[in-house]
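For this view, one protein chain was removed and the others were kept in their places.
Naming follows writing order (A and B), and every chain is counted from residue 1.
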Amino acid sequence: MNCSEMSLILQRVREENPLVHNITNVVVTNFTANGLLSLGASPVMANASEEVADMVGISRALVLNIGTLNRELVSSMILAGKTANELGIPVIFDPVGAGATPFRTEMAQLIINEVKISVLRGNAAEIANVLGEKWEIKGVDAGEQQGNNVELAINAAKKLNTIVVITGKEDVLTTGETTYLVSNGHHLLTKVTGTGCLLTSVIGAFAGVEKNLVHAALSALTFYGIAAEKAIEKVGNMGPGSFQIEFLNQLALVTSEDIHQFASFKQL
Amino acid sequence: MNCSEMSLILQRVREENPLVHNITNVVVTNFTANGLLSLGASPVMANASEEVADMVGISRALVLNIGTLNRELVSSMILAGKTANELGIPVIFDPVGAGATPFRTEMAQLIINEVKISVLRGNAAEIANVLGEKWEIKGVDAGEQQGNNVELAINAAKKLNTIVVITGKEDVLTTGETTYLVSNGHHLLTKVTGTGCLLTSVIGAFAGVEKNLVHAALSALTFYGIAAEKAIEKVGNMGPGSFQIEFLNQLALVTSEDIHQFASFKQL
Partner (left out) sequence: MNCSEMSLILQRVREENPLVHNITNVVVTNFTANGLLSLGASPVMANASEEVADMVGISRALVLNIGTLNRELVSSMILAGKTANELGIPVIFDPVGAGATPFRTEMAQLIINEVKISVLRGNAAEIANVLGEKWEIKGVDAGEQQGNNVELAINAAKKLNTIVVITGKEDVLTTGETTYLVSNGHHLLTKVTGTGCLLTSVIGAFAGVEKNLVHAALSALTFYGIAAEKAIEKVGNMGPGSFQIEFLNQLALVTSEDIHQFASFKQL
């Protein structure tokens, strides 16, 4: 995959405005919707069991996020996910806080067992805990524990038979066979809530227009990291509030030229 | 209605700080509350069936919004709406995403059947679907289908016996007999989530101080569009993030002079 192909996928997101159905947490709904709109996608949030199957039926991607889960919401996620599977609509799953409580781990594993996940995205601790490894996690943020994220991602991809994205200082993307590292991004993203969640939804938007999901996810990761870098270039050390707003701006402003100039990824 | 009358209503909102009770969706709660505060109104959000009747009883307007509906929430809306009707408190209804799923259409129609709506605000697809016309809608955003919004609004107002506001490139406001067009506004509003929802709540704030609801809604529409125009004048093409923040600023900053200088509406 090269920068021209990435740019083309971004362009298609902006032209086709794919409808992305998000069943997500109450902390990030607004930021997720604004991020998707800024990028050029069309967000919809719908959780009621009476409508999730219909809503996913008109969508181009489904994003599931357990940040503020409860049993009813998980039921809706599974119902929507199964419908998406039947219709061939990609399902992107963000197991927020898996490992922080037994309930989160259990529900994340239930979703993965019931729904065929296209792309699983989390921090290292979340992915490890989904796999059943006891990796320390701090609430919904990655803990201090360091490990080999590449190995972890490959293990997860093989065991769960899905594309796995582990974000951190460097992002890992793998099918279990093919693995990419992306080094775009900026640590200030960890100071704005929901930047991981929004990334998952942005992967959804890219997956909504590009059938090759490795290409879609890799493009989304690179694009997202570049937007963060451009935002930092603009706001410097003004603070996390200004960064959040400028990041939303940059999701609309990153160009093909930016991708060619700044993309930093490699296949392992 | 002229600009002096509009300015006076805006001034009364800022002086009387009407309490607006919102039963709305989880995507826009924060933005709606901040928009109402910025304007000078006093927002409250309360959904529990145990308290909605009491809360509406101390409010000057009730805003219902089905953006992330479920049956329990709709029950609370109907309970609050019936109480508002008994007390003579205006009810503003935003049928977000009506037509996107059968459940939304059904619930929107249920609310309209059970509650006397003072002002119904939506995009063309939502209003058409509430009326039972199969108009294409894309999630919660207006679809591509073009039609005669004036005719649609007048039909809806007559059939549903309420004031109808259809927002779009031009906004239509009608009682079925008297019709206004408002051309203030800016297309970047569609790149910020909840700007339609917030407009509905702003109509609520204006209706909270002005009994003539056509005047209240027309003033709200014009004021809101001018705020968007002034925001664009300030942030240019910095992006949707900056626009969102400057728009919140302008809701506090639009003056009587701005209304006299920029208001662009006409009676048909």
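In the analysis below, a contact is a pair of C-beta atoms (placed from the backbone, for glycine too) under 8 Å apart; a residue touches a chain by one contact, two chains touch by 3 or more.
Given the structure is predicted, the values throughout are model-derived calculations rather than measurements.
S.K.: With the missing chain put back, one of B:1, B:214 or B:253 would touch it. Which one?
M.R.: Within the whole complex, the residue contacting the unshown chain is B:253.
S.K.: Out of B:29, B:85 or B:129, which residue would touch the omitted chain in the full complex?
M.R.: Here the residue in touch with the unshown chain is B:29.
S.K.: Write the list of chain B residues that the hidden chain touches.
M.R.: 17, 19, 21, 26, 29-30, 33-34, 37-38, 42-48, 50-51, 54-55, 58-59, 244-253
S.K.: Footprint of the hidden chain on chain A, which residues?
M.R.: The list for chain A reads 25-31, 67-71, 97, 100-104, 138-141, 190-194, 238-242, 244-245.
Criterion: only the chains that are shown with their structure count from here on.
S.K.: Between chain A and chain B, tell me the centre distance in angstrom, where each centre is the average of that chain's C-alpha atoms.
M.R.: One centre to the other, that is 32 Å.
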